[in-house]
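The structure is given below, and queries will be raised subsequently.
One chain of protein is taken out of this complex; the other chains stay put.
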Amino acid sequence: MTARAPAPPPAVAAGQAPWQSSLGRFARARETGTLALVLVVFLAVTLDNKHFAGSGSIQQLLTGASLIALLSVGQAMVMVTRNIDLSVGSVLGLCAFVDGNLFRTEHIPVWSGFLIAIALGAAIGAINGLITVVVRVPSLVVTLAMLYIIRGLDSKLVNGVIVVPSQVPHAFVDVGYKTLLGIPYLAIIVALVVIIVGYAMRTFRPARDLYAIGSNPEAALLAGIPQGRRVFTAFVTSGALAGLGGALFLALFAQVDNSAGVGYELNVVAAAVVGGVAIFGGSGTVVGAALGALLLNTIQQGLVAVRSSSFWDEAIAGALLLLAIAFDRWLSLRVARGLKSAEGAHREL
Amino acid sequence: MGAAGNGAGAPGGVTASAAGGAEGAASTSEVVLELRHATKAFGAALALGDGSVELRAGEAHALLGENGAGKSTLVKILAGVHQPDSGELLVGGRPVTLNGPAAAKAAGIAVIYQEPMLFPDLSVAENIFMGRQPVRAGRRIDRAAMNRAANDIFTQLGVALDPGRPARGLSVADQQIVEIAKALSLDAKVLIMDEPTAALASVEVERLFKVMETLRERGAALMFISHRLEEVFASCQRVTVMRDGRFVMTAPVAELDVDTIIRSMIGRDLGAMYSKTRTTPGEVVLDVRGLTRDKVFYDIDLSVRRGEVVALAGLVGAGRTEVARAIFGIDRRTAGLVAMLGRPLPNGEPAAAMAAGIAFVPEDRRQQGLVMDMSIESNVALASMGRLSRGGLIFRSAERRLTTTWAKNLQLKYRWTQDPVWTLSGGNQQKVVLGKWLARRPDLLIIDEPTRGIDVGTKAEVHRILDGLAAEGMAVLMISSELPEVLGVADRILVLHEGRLAGQFARADADEAAIMRAATGQDAA
Partner (left out) sequence: MSSEIAPPPADPTIAPQFRPEPGRARPPLWHAVARWEAGLVVVLIAALVFGSSESATFTTKTTLFYAGINTGYIALMALPMTLIIITAEIDLSVASTLGLTGSLVGDLWHHGWPIWGALAAALVVGIAAGALNGVLIARAGLPSIAVTIGTLTLYRGISEILLGSQTIPGIGDRSFPAWLTKAGVVPVPGLDISYSTLIFIALTIACGIVLHATPLGRSLYAIGLQPEAARFAGLRVARVKFWLYVFSGLICALAGILLTAQNSSVSYNAGYGLELNVVAIALLGGVSIFGGRGTIIGVVLAAAIVAALQMALTQMTVDPNVQEIVIGGLLLVSVIIPNLSRLRVLVRRFRTTS
């Protein structure tokens, strides 16, 4: 029993509230850090290649990051609860093709293209969530199996069919193609999703439950949080966003075959991790995850701009991801130590 | 509840001072919660035979009993974690059924466990208000209001804690404060504290007592569980004693003394518990010089001889376990020498320590001592796999032989050697850990809290085993928080205080008071 000396009076004066955001500060510091890195990379590349700062290039940058960013929002929600959704890439592919094929054969209205994709994605997310929650199978396994099943289903549906641009309505393609004040619609839509979900994750009780579940499932149980329902909702959201991603994929490329979204799942997880979402749940923000996607994409395209070769993309992305993981560990150790030593100042009134 | 005052005959006991004032008022105050004759069995094992307790507003009530007396089962029933098989629970005079933790919460019962369960990633304020965060228009969480509310509670409790910081990194004491704040925010009428002081430093214990006093003044009914009787006398007004799953007595603290309480806890006199074989210590087995681990313990010198039981005493957190871990090599030492039979040991290598003849029975059986999902025989063989293997292969038959041999030596109660070890009772699990290490025929046995969580009968058995081992010439280094155990088993007693050796006693001239003085740093040895 280490009897510490009576602590000095707290540094915090009554009435003042400097404590209001010390937790928020850490989260925001992580986001700001990612954003700063995006800017650093952007500026560094621009120094080498002035065209990188051109409006066309920036549009490309935003567009390129959009789909992964969108999916990483849902992924962040799932990861915060200590789960993972590996099926997102295949869901995106399936929804993109189903949409395209409906446009091709049924000539459905443009708006329904979005609705159908979102609904289909949400339905698959619901299956993922249901199996994970009810049967209590680890989500890694469930969504991995789902990845195979959907990928196979997708290829079976596609069966050689390729949806070509002329079969997709113009109004639909415009979404992926046109810009508003120089900003691609696509990026605006994704930014809106990020902002809305990001705000919700900070502000509403059920969303905070997600953090509680991931942070300490046992305590969440004692706190009476309906864990099953919350985790289920996270999977449905992730699926729905992947579905929306499918529609946007079709709008962006105006064509789709069975290779759409292949391998996205790991990029999406990578973006979330780079953006500060803990792989074991409890911490991280959707804004951070989206910024992680932007960072990875900026580096990728920056490399293209500098070397006019994309062969280095993946290696750099991988190295960056490892750095991010190591950095997060270092940061959390430091923060933990900092908090411990700060604790002394908060002993007794 | 028949408050059979079998101990009431000897008032004016040791230290009933601090509690004095409150009693007169307390005995007349209303009964908030009453548990009558609750029973609970797990399979064939009866965990609680007659759980009865009565908590009153504005009163701190100590629940006492040895490990295995049924206290934790009783707590879990009040927390809504377990449902009693029979018996009655009255809250505010009305019978209630608690079919889950949420129901207990709704009934105004809050439980603070020894290791609080917080959300490390969330802020302190959010930990307090999880699921009930104050909201403004549109059901949006009002963080400012939440932090303010948390701060208000902390002010009421007389503590300063930053509501905006994450719970990660809080000391156990501060985590308990957060839990207490949570209970207050819930307006809990009953606050149950399950060994809250076990991991606290003395300053923190005092702060907790102050908080408890504040809570009592607000009219809360407290139930306090502790193994340290001096804490009970310092903070509680009434005591209920349990033994072997049964209610023994309830009485005001002022009418009791330490001996009476202990007698009713163990159901017999103290002296009969330990038998000690006289041995003549032989050569030095373990020799530790200047052992230091920065910020944990400093400059520890100790030696253990053949046939000698050396106890490492001191309060929780004094660094006893850490010293043992460093000797065995689980943690690295920053300075000092550890030598076994004259040979120095490398730093931070448990395998080398084992090869040199050290065995280490750790404190936390479930996490450190055993692989709970593995079979009994695999656990017994785990530390001897190299010796059991023939040509690099291990054979089940060899494991089984080893297991049955030691099961017989230690009188292990089990059904099949291939049963998972979690199917055994705590005492028998401890015997498996012992068997695992004794099977290596070590020269030195380090044993940390040998009888924690073990029923009374097996406890005595473990003591007999330790005595027998020393008699056979083994060197034993024992860490224990139970002073009777230390005094009953050890030949020599070293006392640690804040990471330093604060006293050394031979068996003959050791007594509780002297050890406590050294452990609390009140006199240098």
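General remarks:
Every chain is named by a letter (A and B) in the order it is written, and numbering of its residues begins at 1.
Throughout what follows, a residue touches a chain if its C-beta (ideal position, glycine included) is under 8 Å from a C-beta of that chain, and two chains touch if they have at least 3 such contacts.
Source: prediction; values computed, not measured.
Across the whole complex, the hidden chain's contacts among the shown chains comprise A, B. Within the whole complex, the absent chain has one touching residue among B:His61, B:Arg400 or B:Lys459, and that is B:Arg400. For the options A:Leu37, A:Leu62 or A:Leu147, the residue in contact with the chain missing from this view is A:Leu147. In the full complex, chain A contacts the hidden chain through residues 84, 86, 131, 134-138, 140-142, 144-156, 159, 258, 262-263, 266, 269-270, 273, 279-280, 309, 311-319, 321-322, 325-326, 329. On the side of chain B, the interface with the absent chain consists of residues 275, 277-280, 282, 306-307, 330, 350-351, 353-354, 360, 362, 364, 367-375, 377-378, 381-383, 385-386, 388-389, 392-396, 400, 404, 407-411, 413-420, 436, 457, 461, 464-465, 467-468, 471-473, using the contact rule stated above.
In this section, only the chains that are shown with their structure count from here on.
Measuring from the averaged C-alpha position of chain A to that of chain B gives a distance of 44 Å. Across the interface of their complex, chain A is touched by residues 101-102, 105, 117-123, 126, 130-131, 133, 135, 139-141, 143-144, 147-148, 151, 155, 158-166, 168-171, 174, 200-203, 207, 314-318, 498-499, 519-521 of chain B.
Those residues of chain A that touch chain B in the shared complex are 1-4, 6, 10, 12, 17, 19-24, 26, 202-205, 208-209, 211-212, 214-216, 218-225, 278, 282-283, 335-337, 339-340, 342-343, 346-349.
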